[in-house]
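Apart from one protein chain that is not included, each protein chain of the complex appears where it belongs.
Note that the chains take the letters A and B in the order they are written out, and that residue 1 is the start of every chain.
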Amino acid sequence: MWVSRTVWGFADWLESKIGERGILIAFIVPAVAIVVVAQFYPLLYSFYISLVDWTLSRSTEPGDFVGLANYTKMASDSVLIQAVGRTIWFGLASTAAQIVLGFILAYLTMGETLALRVARTILILPMVIAPVAVGTIWRMMLSARVGPVNQVLRNLGIPTPDWLGDPTLAMVSIVIIDVWEWTPFVFVIFAAALSSLPSEVLKAAEVDGATPWQILRMVILPMLAPVGLLVVMFRLLDALLTLDIVFTTTFGGPGFATHTLSFWIYQQGLRYFNISYAAAISWASLIGCMLLVAGLLVWRARISRWQKEA
Amino acid sequence: MAANLSHAATSGFGPIGRRLLVVGIILLALLVTLAPFFVLFGNSLRPADEFLSDKSGLWPSQLTFEYYAAVLSANGTTFRILLNSVIVTAATTVIAVTTGCLVAYGLARLKLPFRLSTIIGLTFLIVRFYPKITIAIPYFVLMRDFGLRDTYAAVVIAHVSMTLPIVVWLMLAFFEDFPKQLEQSAMMDGCGILRRFFSIVLPLTVPAIATAALLTAFFSWNEFLFASAVGPLNAKTLPVEISGFITDKGTVWGPMSAMGTVIVLPVMVLALIAQRYLVRGLTAGAVKG
Partner (left out) sequence: MAGLILSNVWKKFGSVVAVQALDLEIRDREFVSFLGPSGCGKTTTLNMIAGLETPSEGQILMDGLDVTKVPPRLRNFAMVFQGYALYPHMTVADNIGFALKVRNLDKAEIAKRVADAAERLELKEVLGRYPRQLSGGQRQRVALGRAFVRDPHVFLLDEPLSNLDAVLRVQTRVELKRLFADLDTTAVYVTHDQAEAMTMSDRIAVFRHGVLQQFASPLDIYRNPANRFVATFVGSPPMSVVEATLGDDNQLRAFGTSIALPEAVLGKLKVGKSYDLGLRAEDLVLAPDGQLKMRVDLVEHLGAQTIVHLSSSQGRLIAQSSPTEPAKAGDMVGIRLDPAGLYLFDRQSGAAIVTPGLIRQN
């Protein structure tokens, strides 16, 4: 009793001293401080690093100002140029596959029976576990000789490729793994979006004479499009920056076959300690990502005009 | 609605054939989803010599618990790493949820000029949208300068700063919808702002807090990039350790699978138990209602 009286007494005293606003501002400060120190300061600092000459293995302090030299260097980095192309290809392929599969699964598992609810819960699992664990698991799954996938194929009499060891197939394998891991994200969003569609509107379409296919195409899909674009944005962004899976399955190999953008930045920065060059590449990709986000948001605003009140 | 849609879906085709097709697709998806977990659990129990054969079958013929014994033995290095993971995750969750709730409430209730509340909120959101790799390196330099390299603090601060946006946006949506009249009536009863927040608002916010805590804990438990950048040895977490299996020790499938299971299983179990909160957290913002 006296404890609570003291505590609230202190609270009232504090409020009388600094006022309601003061207290609310005090609420804001810690989180803002953390984000500024741990995110925005390093963000700006990395831009600074990208403008100087700094190799951490040679010097513990930043070197001379070199202008955009680190940026122009990228043009002649053939590993980087290939990595960018590969990453874009990867992002588009895996996002497209995830959107299609995620929507189909969400559409087919609609309903409130126990079996469907259990199925929906299970289908979410791959996205909640650690990406490095995903990589680890799939490294075993796709192992050429003793991996379960090839064991099954062998028993079916189908040729058994070296999924992660073959230079052309390795990237495809990474797409498969990414699709396995992230289709659940698309699925969970679409499942929620589908179940929040107004049921009367769908009934109205039936009474209006639309076939199931017309309802899907002319009513359901357009109503989901704004959410769909958000999902595309999240998935594309994450896919373009995929690191963990590459790290734990192929480690960029064989050769440079699965060097993605993020993997190359990681190698440059945290392995070779060319932190200026790594910072320059990451700032370039940041700008690319922001342009992508802006473009997708503008597109979304255009197709979701109907969501606005007058 | 579901009944209505499935009606729409079945009316075009032969209902039975169509239903079989749907059930088949769902079962296939479940199989593809679960098979890798099955393989992981199987390999974590498989005796070492069985790995070499390509005819060893998908589930081990004999079970061994030696890998778990190694991972979980109290004086082994792996146990230390497991402990690190638990500490980092717990600290991150507590700090992120606490500071996140406070800032969200502050932003929701403060009447700042120039729509500053919205701007701060949006600024937080930006964290979600730039490549994390951009700041991994300067963050590493920063922690080195602070003398925090390879400490829990370095990892925890990184995780908190990355999860705060999620927490803030979840809680902000919640506080903005919170019935104003409830607080107004508490105000009439003579409650100051702190008392209103702690004894009226927070207790009613528990579901949202649970959602935020769940997402934060999962993120921190799973995070690899920053943990590996600033916590290479003393503050090493499980994801960092498991990534090392490939580069340093060759493929040691048994111990690797046991460790993988230790990383994966708690999250799976929690996800299954708290499925409702998880889904709400994942879909918040994207889908209304």
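One rule holds in what follows: a contact is a pair of C-beta atoms (placed from the backbone, for glycine too) under 8 Å apart; a residue touches a chain by one contact, two chains touch by 3 or more.
Note that the structure is a prediction, hence the values are computed from the model and not measured.
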Contact residue for the chain not shown (choose from A:K73, A:R154 or A:K203): A:K203
Per the touch definition above, residue among A:M223, A:A239, A:L261 or A:I281 touching the missing chain: A:M223
Listed residues A:T160, A:Q214 or A:Q267, member touching the removed chain: A:Q214
Where the missing chain touches chain A, by residue: 198, 200-201, 203-211, 214, 218-219, 222-223, 225, 305-310
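Here is the rule we use: only the chains that are shown with their structure count from here on.
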Separation of chain A from chain B, taking each centre as the mean of its C-alpha atoms, in whole Å: 14
In the complex, chain B residues that touch chain A: 1-9, 11-12, 22, 25-26, 29-30, 32-37, 39-40, 43, 51-58, 99-100, 102-103, 105-107, 109-110, 120, 123-124, 127, 129-142, 157-158, 160-162, 164-165, 168, 192-195, 218, 221-222, 224-225, 228-229, 238-239, 242-243, 245-247, 251, 253, 256-257, 260, 263-264, 267-268, 271-272, 275, 278-279, 282-283, 286-289
Residues of chain A touching chain B in the complex: 8, 11-12, 14-15, 20-21, 23-28, 30-32, 34-35, 37-39, 41-43, 45-46, 49, 56, 104-105, 108-112, 119, 121-126, 128-133, 135-141, 143, 145-146, 148, 150-151, 154, 180, 184-185, 188-189, 192-197, 199, 202-203, 206, 211-213, 215, 227, 230-231, 237, 241, 243-244, 247-248, 251, 262, 265-266, 269-270, 275, 278-279, 282-283, 285-286, 289-290, 293
